[in-house]
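The structure is given below, and queries will be raised subsequently.
For this view, one protein chain was removed and the others were kept in their places.
Which chain is which? They are A, B, C, D and E, in the order written, and residues in each are numbered from 1.
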Amino acid sequence: MAKDLNKELIIDGLRMDGRLTDQLRDVKMEIGTVSSASGSAYVSFGHTTAIASVQGPRSLFPKFLQNSQTGILRVRYNMLPFSVSDRKSPGPDRRSTELSKVIRKSLEPAVILDDFPKATIDGFIEMIEADGSTRVTGINALSLALAHAGIPMKDLVAACSVGKINNTLILDLNGLEDNNSESDVAVAMMPNKNLITLLQMDGMLTKEEFMKLLNTAKDACGKIYEMQKMALLEKYKGEEQ
Amino acid sequence: MAKDLNKELIIDGLRMDGRLTDQLRDVKMEIGTVSSASGSAYVSFGHTTAIASVQGPRSLFPKFLQNSQTGILRVRYNMLPFSVSDRKSPGPDRRSTELSKVIRKSLEPAVILDDFPKATIDGFIEMIEADGSTRVTGINALSLALAHAGIPMKDLVAACSVGKINNTLILDLNGLEDNNSESDVAVAMMPNKNLITLLQMDGMLTKEEFMKLLNTAKDACGKIYEMQKMALLEKYKGEEQ
Amino acid sequence: MAKDLNKELIIDGLRMDGRLTDQLRDVKMEIGTVSSASGSAYVSFGHTTAIASVQGPRSLFPKFLQNSQTGILRVRYNMLPFSVSDRKSPGPDRRSTELSKVIRKSLEPAVILDDFPKATIDGFIEMIEADGSTRVTGINALSLALAHAGIPMKDLVAACSVGKINNTLILDLNGLEDNNSESDVAVAMMPNKNLITLLQMDGMLTKEEFMKLLNTAKDACGKIYEMQKMALLEKYKGEEQ
Amino acid sequence: MIGYAEELIKHGKRADNRAFDEFRDIEIKPNHIEKAEGSAYVRIGKTQVIAGVKMGVGTPFADTPNEGVLMVNTEFSPLASPKFESGPPSEDAIELARIVDRGIRESHCIEMSKLAIIPGEKVWSVFIDIFVMDHQGNLQDAAALAAITALLNTRFPKLDENNKIITGEHEGKLPVVKKPVSVTVCKAGDKLFVDPALDEEGIVDSKMALGFVDDDIICAIQKQGNVGIEYDMIDSIIDLGMRKAKELRKLVR
Amino acid sequence: MIGYAEELIKHGKRADNRAFDEFRDIEIKPNHIEKAEGSAYVRIGKTQVIAGVKMGVGTPFADTPNEGVLMVNTEFSPLASPKFESGPPSEDAIELARIVDRGIRESHCIEMSKLAIIPGEKVWSVFIDIFVMDHQGNLQDAAALAAITALLNTRFPKLDENNKIITGEHEGKLPVVKKPVSVTVCKAGDKLFVDPALDEEGIVDSKMALGFVDDDIICAIQKQGNVGIEYDMIDSIIDLGMRKAKELRKLVR
Partner (left out) sequence: MIGYAEELIKHGKRADNRAFDEFRDIEIKPNHIEKAEGSAYVRIGKTQVIAGVKMGVGTPFADTPNEGVLMVNTEFSPLASPKFESGPPSEDAIELARIVDRGIRESHCIEMSKLAIIPGEKVWSVFIDIFVMDHQGNLQDAAALAAITALLNTRFPKLDENNKIITGEHEGKLPVVKKPVSVTVCKAGDKLFVDPALDEEGIVDSKMALGFVDDDIICAIQKQGNVGIEYDMIDSIIDLGMRKAKELRKLVR
């Protein structure tokens, strides 16, 4: 989609979907969506929906790929063909290959793999609906799925997007905003430790703008983190009943 | 090819190639066509010609694919580029992948693999000419090749096609008939045991029509089975001389 | 490019770039171009430029590919996308697959691999600029890289191209000449032993013409061989200082 | 617990106490995906699949210049089962896609002749993508249910004057005139049962995937499994499938 | 029994008692495949190959707007040898295809300039597919024989008014004006011989695939094998190849 930087997407301080500039879309989180996995979660931000699951820890084959000291984390991010306006043809492409890597890197600082020598922990993200900010939605889901699978973690990872449209800084870009943004930034954090584990920026920003956006993202990650903990809590509450 | 269900393909009870509705095309069977294989056979039904060979039993690599309890059967069905009217580009496609699987499944009930732990027995089918009913011709050939390779078998597998054109039930569809059929059915059997090992049906049929076709197929498989035994017999007779 | 056999490419005994019929282009050879390899070399003939490097000897994986008696030599020849007039899309094609094989075969007679059981020695050739005679330029470079890597060799391998244009026999075809030649021949030799290790011929030649060309190639390989030895000598002189 | 399931079946029981001719509970949610022209979420027990239909503008095949083009694809994501692997579609994924494809194509449930835009030049392409979200057995019947439900709620995208799709606008519904459903009948020893759970799939001798159109017409058969099936059992297999198909069809809207 | 073959060759003998300049018995059957526009079955000893030619209507290359397009492909099916593997074409299969391609292309045996349908827009594409059916040595010479024989009996498909192929109808023959043949000369120690059987291929030092056109013109050379070949032996290798090529060409119709 060609960017149209002049498209009016903020009118009277409100975005096209009625949100304030620093407002998240409706967020839904659910744990245990996929019964056939070690752990799983469903996360939606508005019409962006990710399902994530974890398979393993399990033995890694062929053997020469094994690390005898520690387990490894593998991640696959995938957009389903029907998740976007123009059907996406199945299979990995350059974008999904890069995103699979940066998502893995965003979670590696949080997971503790030393207990699983020679093993792999495989994380899968499937985008069911893609309306902007898919990678951060995927990270939120996979972080929950890892926790649900009982993989030891230093902290949960929470993620969100920020950006600039119509010369205004906003939080949680939807598809329309993403397609017409002057700049967009994806952030993942381990909020308890104030550590950034994903940071990607496109477009053009001054340092001041960028630092403001980063601050907004930090606050939002904090909120998302609380929702994640709530979702896990509800799951375990549910199981105790 | 678009199906033309109204095309007159049976006139005065005779099919375009002069056959009766329940008549097989000319069948040729020959054992030992490929000297570089453990077993091989050539089978043609009219202008549909398959060559099949068996390589192995042989060790399966990489090792983690081996089954320490039993050998495994692998099957590859392939249509040669020049076997059809419009050149088929080389390499597997979705159709050949499905057919390779169903053909393997049609032979697995017959072969006894327990004597070959860690090994693979590889069956290959190449369609030299394709004029309808290729999968069943391939099964007939590979069944013979397995026997010729000395793989222990509970029974030979015999196969044929049946279908409906011009509202008439027929045996052994050629290409023209296949392309314009209302329905076609592929059947493989272990005739001695009255066991069905392949059954695929396309198109629309009432239950009664289907059961009639299945009965026709059963009888035809019996005939083909006799031809297969004859071909093996001739081979061994030939070798004794 | 369509061949135009009538194009005048030799006028008054001189070729378009001013060379005599039996004259090589400017040759440059440099050892040790790639610091991250066991051995490497840069070779250019006019605007045809190859970089070659050797990685290894190193263990070969997966293990079932290893030869417990001897090391193996693997070669990859590749043309970079920007090396030719029409961008070459990345990745191997049929041409580069064949050339990788014949280049490997041209070097195998010279290298002694017995000291490296279970190991692979991997040679890589990247064409930076392609203006005719790329395979022989690549061989000259990889031969030097192997020597630089300290792989034991019976002899260096020297290579050149010869051919026929405007009914005239010439040495070292550039791209223009290659595209419009009646015939071209690629030759690699172990000059000290008078052994031919690459011989490929395209086009049409009488036996007499071919034998003349082969003789020209032999003499040229001898000259190139001297340049190769000089380049190695300079490298080691340089290192001693 | 394959040994256990096997033992139970022999004694006429199932691990989850179902009758042999009983499906697990079925949930069907149409219009599940906003970006798709049609979609459905289907759950059978713990098995979950999502089908999404995308409509595109394409070129007809040379021999059917006035008909639309159908494409069925399955995604066996490793998310959904420890048995699924990353990489190109497996043999099983391709087989399932092709059985669903034939069930739709051969039943003529879509009026393909109404999908021409400019006859001979431009026609609608109907892409059905089936995402397996949780594999707990009987993917075949779940996928077929999801596919036909998604087709039934598929809308046409609006076209501009150049016959290009206007993103996000729709008009009219895909002409779907029949409701093919699939019933997979399993055989273990001399027992027949439907809707195998995952552990039951591990112990069946053979499976028969059966497709039926509205008026008891058979529109697809595919035998599966490693063991031959007795000729004489075909009759009762079809009868059982036909009976359950009638029930399933009532759930399809 | 590679050791045995080697020993024999040294002593001037071959395992099957052939002379060093003797081919195994050759069988050539033209018109072997009904669906192909041209075809041939070739057997040399136990080595069997089938070549099929398909004609298509395609776009010319930009720099040869009035010439047809040639494509040669080999299928090294694992059916034909325990050494062949499934998957994309091997290095050896690609090399063989390219040698056969060059032998045909560089000999100008097909009059490519007569293959334009609408100059600059539509031309005939000539696809030669070579199926190796039984690999018992010397695929190179067998493949070349099969290719030229298939071309010699290739007919044009009939075209309708829109230049589309009418399936099953033909008119006219492909203009093939020369008969290139291939002779592979092998060297083991100081011995030269032709038509290596499979076990002989295992012990040769090097092979030289030589292509010749009608009037003793060399049209292709490719050295193969793991050992260098003495400069001084080239002369006699070419002489032997040229002599055998004359004999082989008599078999080509």
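Just so it is clear, a contact is a pair of C-beta atoms (placed from the backbone, for glycine too) under 8 Å apart; a residue touches a chain by one contact, two chains touch by 3 or more.
Quick caveat, the model's predicted, so the values are computed rather than measured.
Taking every chain of the complex into account, the omitted one touches A, C.
The hidden chain makes contact, of the residues A:84, A:119, A:136 or A:189, with A:189. When the full complex is taken into account, the listed residue touching the unshown chain is A:199, out of A:10, A:24, A:153 or A:199.
Residue C:58 is the one among C:58, C:207 or C:223 that touches the chain missing from this view.
Across C:10, C:24, C:128 or C:227, the residue that sits in touch with the chain not pictured is C:128.
Checked against the hidden chain, the listed residues C:47, C:118 or C:193 yield one contact partner: C:47. Considering the complete assembly, chain C touches the hidden chain via residues 33-37, 40, 47, 51-53, 55-56, 58, 76, 78, 80-87, 90-91, 122, 124-126, 128-131.
Mapped onto chain A, the footprint of the missing chain covers residues 1-2, 94-95, 97-98, 100-102, 105, 108-110, 183, 185, 189-190, 193-207, 210-211, 214, 218.
As a working rule, only the chains that are shown with their structure count from here on.
On a Cα centroid basis, the chain most remote from chain A in this structure is E. Compared on C-beta pairs in contact, B-D and A-B come out with B-D as the pair having more.
Averaged C-alpha coordinates give centres for chain A and chain D that are 31 Å from one another.
One finds 27 Å separating the Cα centroids of chain C and chain E.
Mean C-alpha position of chain C lies 57 Å from that of chain D. Residue positions of chain E touching 2 or more other chains, listed in rising order: 89.
Across the assembly, chain B contributes 62 as residues in contact with two or more other chains. Under the contact rule defined at the top, the touching pairs of chains are A-B, A-C, A-D, B-C, B-D, B-E, C-E.
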